[in-house]
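Take a look at the structure set out below.
The other protein chains are all here in position, but one chain of the complex has been omitted.
Which chain is which? They are A, B and C, in the order written, and residues in each are numbered from 1.
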Amino acid sequence: MEQARLEAFSDGVFAVAITLLALDLAVAGPGHDSLATQLGDRWPSYAAYVVSFFTIGITWVNHHTLFKSFAIVDRMLLFLNLTLLMFIVAIPFGTATMAAYLRHGGNDAHLAAAIYAAILEGMAVSFSAIFFWSVRNDRRRHEPLQPDTVRSALVRFGAGMFVYLAAIAIAFVSAPAALVVITVVAVYYVFEHTPTADAQATLK
Amino acid sequence: MEQARLEAFSDGVFAVAITLLALDLAVAGPGHDSLATQLGDRWPSYAAYVVSFFTIGITWVNHHTLFKSFAIVDRMLLFLNLTLLMFIVAIPFGTATMAAYLRHGGNDAHLAAAIYAAILEGMAVSFSAIFFWSVRNDRRRHEPLQPDTVRSALVRFGAGMFVYLAAIAIAFVSAPAALVVITVVAVYYVFEHTPTADAQATLK
Amino acid sequence: MEQARLEAFSDGVFAVAITLLALDLAVAGPGHDSLATQLGDRWPSYAAYVVSFFTIGITWVNHHTLFKSFAIVDRMLLFLNLTLLMFIVAIPFGTATMAAYLRHGGNDAHLAAAIYAAILEGMAVSFSAIFFWSVRNDRRRHEPLQPDTVRSALVRFGAGMFVYLAAIAIAFVSAPAALVVITVVAVYYVFEHTPTADAQATLK
Partner (left out) sequence: MEQARLEAFSDGVFAVAITLLALDLAVAGPGHDSLATQLGDRWPSYAAYVVSFFTIGITWVNHHTLFKSFAIVDRMLLFLNLTLLMFIVAIPFGTATMAAYLRHGGNDAHLAAAIYAAILEGMAVSFSAIFFWSVRNDRRRHEPLQPDTVRSALVRFGAGMFVYLAAIAIAFVSAPAALVVITVVAVYYVFEHTPTADAQATLK
């Protein structure tokens, strides 16, 4: 029950955040460049919309998968979950800022792409922290994970955090390259189960 | 349970997207044309609000009807559902853009109406893909559909996809005509059950 | 189950609409009049925020009370509920427009207040239509209502619709007076049970 309402609140936050991404689709409207030109100029916004939409969507899926393995909810979990949501909610800001500066070109595109990657890094770190919270104490999960599964999860979560960290660094070399890296991560997670899901499957 | 949370998340996205439509109702306010003039000039926004509201609303109803026939949730369904939601969330953008250019007149109204129709086409295609996912494997549904029902659904989904595709083409001839076609589809779906719902009724 | 998801979707729309009211609280910010002056000038926005917040909130309460008496969900109910939600979602627009013109004074304040009242009238009519849908056929309710209860509900719903209609007329004489009438209705509904709730209590 407690968990049900925690998930309902989180679902609501994910749903609003993913929908707010669409606010950046807007064009300047009539009286500016032709619509085709405006849409063409704004391609980074449209590319970023798709990438961020799937990134939030996949994180929601993984959030869901992870939380259903939890047996308890404590203050620490609530705090970690709020931290995760704080980064999720910042994604539309990161997306819009990155797209605006990518479109405009110039030096600030590097910083903007780095901020976008940093928000995703914050999300990945919070997500991993929730996973680690759950394996620190066996009574926190319906079924304890095998040490092998935990090790494998560690590797994969570590990889995720490392890739977003790399994207921050890459952003200072090439902003579009950072966006490509972030896109690849999103595509990867669409087709790959999370370690937790695998673990669950193994345990079932 | 898994399905319940998938539906809760989808409901949240539908609810936010349908509510964001209202952001385009706003007038410029005092200090511009008289309020009556502003409201009169903005009629395409108000017409489009009603059409998009019912289009999203009916799609939500059909989403609901379809998903309750599903016995399992897998990665592919999650991916297809995210794709559907990505188009749903883009509807307020498509609606506002179409209304702005329809109001302003000129050549760009054609492209704006075509984009609106294209977003709806994307929604229809994603929706159909979810249906096809469900009939590819009998264990995905609580009760397998009869071949006749599937064939009939194919025809009707095909029709829906065709009409929105036609609306894209019509938009390049006449933007208001495309809006009329889209309105007719919305009205039709308010009063007509989806194939799936019929199928369910038949099976019950 | 079907009803649960209909309520979940409606709850989501109510929740987003009620929250969007807050977008009109914003002041112009530094570099304009002093903050105290801005806040003072914007008093109609703050008064209207409270009134609309309770109006949507109370309608949500009544929606909830009404729907839990329903035994079935059919296409007509879905359509009527969508119509109701379409007016709910338009309330932030009506509220902000009314407040902007009330603040600015001039002739357009009348029309703006009338539009606000008209949106609430549309809400009241849709709500009544849902009630009438439910009493047209006994199998639509868990327990049929007594003719007396239906008659009493008719009177009270009629009164609600009449008062908002009156507010539309009053708006053309005095916009603030229309806001006062709408406020009185909100206060009345906070402290008074809906006919339906009374009916339920009687039947229990």
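Convention: a contact is a pair of C-beta atoms (placed from the backbone, for glycine too) under 8 Å apart; a residue touches a chain by one contact, two chains touch by 3 or more.
In this text, all values refer to a predicted model and were calculated from it rather than measured experimentally.
Only one residue from C:18, C:90 or C:185 touches the chain missing from this view: C:18.
Considering the whole complex, the residue from C:47, C:61, C:76 or C:180 that touches the absent chain is C:61.
The chain not shown here is touched by just one of C:50, C:72 or C:155, and that residue is C:50.
Across the interface with the omitted chain, chain A contributes residues 1-2, 5-6, 8-9, 11-13, 15-17, 20, 75, 78-79, 82, 85-86, 89-90, 92-93, 96-97, 100-101, 103-104, 106-108, 111-112, 115.
Although one chain is not drawn, its touching partners on chain C can still be listed: residues 7-8, 11-12, 14-16, 18-23, 25-27, 29-31, 34-36, 39, 49-50, 53-54, 57-58, 60-61, 64, 68, 190-191, 193.
Here is the rule we go by: only the chains that are shown with their structure count from here on.
Of all residue numbers seen at the chain B-chain C contact, under half occur in both copies; the interface is built from largely non-matching residues.
Overall, the chain located most centrally, as judged by its C-alpha mean against the mean of all protein C-alpha atoms, is B.
We define each chain's centre as the mean of its Cα atoms; on that basis chain B and chain C are separated by 26 Å.
Chain A and chain C have CA centres that are 37 Å apart.
Multi-chain contact residues of chain A (touching two or more other chains) are listed as 12, 15-16.
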